[in-house]
Structure formats: structure tokens, C-alpha cells
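I am attaching a structure below and will ask some questions about it afterwards.
Only one protein chain is missing; all other protein chains are in place.
Which chain is which? They are A and B, in the order written, and residues in each are numbered from 1.
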Amino acid sequence: MNLVGVGIGLIVIGLGLGIGNIGKSALDAMARQPEMASKIQSAMLIAAGMVEGAGLFAIIMAFLTK
Amino acid sequence: MDLLSPEPGLVIWTGLTFLILLYLLGKFAWRPLLSAIKEREDSIKNAIESANKANEELKQLEATRARIQAETRQERDAVLREAQSLKNSIVEEARAAAKQEAEKIVVEARAQIEKEKADAMLEMRQQVAKLSVQIAGKILVENLASDDKQNELVEKYLNESNFN
Partner (left out) sequence: MVSKLKQIALVILMLLGLSCATHLRAENAEMLKAEEPEQLDMTELIFHHVLDSYQWDIVGWETESGEQKLSIPLPVIAYYDGHFICKLSSSFAEGKRIEEDGLVWYMGVPEGRVVEKLLLDTPSEKGIRPTLDISVTRNVASMWFSVIVILLIFVSAARAYRKSLVPHGAVGAVEAVVLFVKDIADEQIGEKSAKYVPYMLSLFFFIWINNIIGLIPVFPFSTNLSGNIAFTATLAIGTFILTNVNASKHYWVHNFTVPGVPFVMKFILVPIEIVTMFIRPFTLLVRLFANVTGGHIIILSLISMIFIIGSLLMSLPSILLTLIIFVLEIIFGALQAYIFTLLSALYIGLAVNEEH
């Protein structure tokens, strides 16, 4: 159970870094090209969704294999 | 874990409910809503289009009006010019005719004068001849009495037949 907790923690670190990076790049891009903001936003959400999907998958696996 | 195991009962109910919701919303909400929005979009598009068309027509009308105006002005100018030239020609003609008439009158007058003059001369000649003959006759009648008398006589007749 403890190891599962560590695993979930690691997953969340990775997830946070990944989504944080996506958000940072998206904000940079939006600041540089405000007229493209809506397109960048949907692309950002899609990318974040993919990363989050992988992360959630890992969390579920962590729960299931305890 | 309870959390992670989907209940088949709930899956069935959700599926059924969602299908029914999809049907009901599709029929009673989305179709009228989207068609209303589409209709509005179309009507706005039509309105803009017809406004553009009206504008275009107005422009065309304006152009036509300007063209007609220009044409009218041209025509008027042409008419005026024609009238002017007509007037000029009429005046010119009249002047020419008057001149001709005047010349004719002058010529006629001159001819009349010439004729009168010729007549007068003719008459005078005849008169002179008659007088001369008369004088000659008288001279012949009274002559020979004396030279003085002859001279007196000639003088007398000459005075009588003053050329005036």
C-alpha cells in the first residue's frame, strides 16, 4: 500500500511537470500571438488531455495492482 | 475497489437514458434551435445581401441618372448650337438677300437714270435740232435785210432759246 502511494506520488510529479510545461508553452505562445489564442488553447487542452490520460491510466493501474 | 468497478445496472440505465435524451433533445431542442439559428444567419445574410444589392442598384440608378443628365445637357447644347447656327444662317441669308435686293434696286435705279438721261439727251437733241431748224428758218426769213439785223436776230433768238 505504501509503495502504491509512492507510485501515485511519482505519477503526479510527472503529470504536474508535463501539464505545467504544456501550460507554460501555451501561455508563451499566446503572449507572443494573442490572435491565435483560441487555437492554441484548444491544442493545449488536447495535449494536456493526452498527458493526463496517460497519468490517470497509471494511477488506475497503481490502484488495481495493489 | 467499489469506485473502479462499473455497475452493469447503471451502465444500462445510463445508456438507455442517454439515448432517449439524445432523441428528445435532437427532436425538440437541437433541431429547432439550430434551424432557428441557421434561419437567423440566413436572414441576416439575405438582409446584408439585399442591402448590398439595393446599394448597387442605387449606384446604378445614380449612374443612369448622371448619364441621362449628361446626355440631356449634351443634347441641349447641341440644340442650342444648332439654333445659334440656324439663326446665324438665317440672318446671313436675310442679309445676303437684302444686299442682293439693294444691289438690284440700285442697278435698276441706275438703269432708270441712264434711260432717263438717254431720253433727256434724245429730247434735248431733238429740241436743239428743232430750235436750230426754227432759228435757221427765222434767220432765213429775216436774213439778208442787214447784217446788223441778222446779227441782232441771231442774238435775239439765241437769247430766246436760252438753254435752261
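Everything that follows uses one rule, which is that a residue touches a chain if its C-beta (ideal position, glycine included) is under 8 Å from a C-beta of that chain, and two chains touch if they have at least 3 such contacts.
Because the structure is a prediction, the values reported are computed rather than measured.
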item: Of B:33, B:66 or B:90, the one touching the omitted chain in the full complex; value: B:33
item: Touching residues (missing chain, whole complex) on chain A; value: 42, 45-46, 49-50, 52-54, 56-57, 59-60
item: Residues of chain B in contact with the chain not shown; value: 1-15, 17-18, 20-22, 24-26, 28-34, 36-37, 39-40, 43
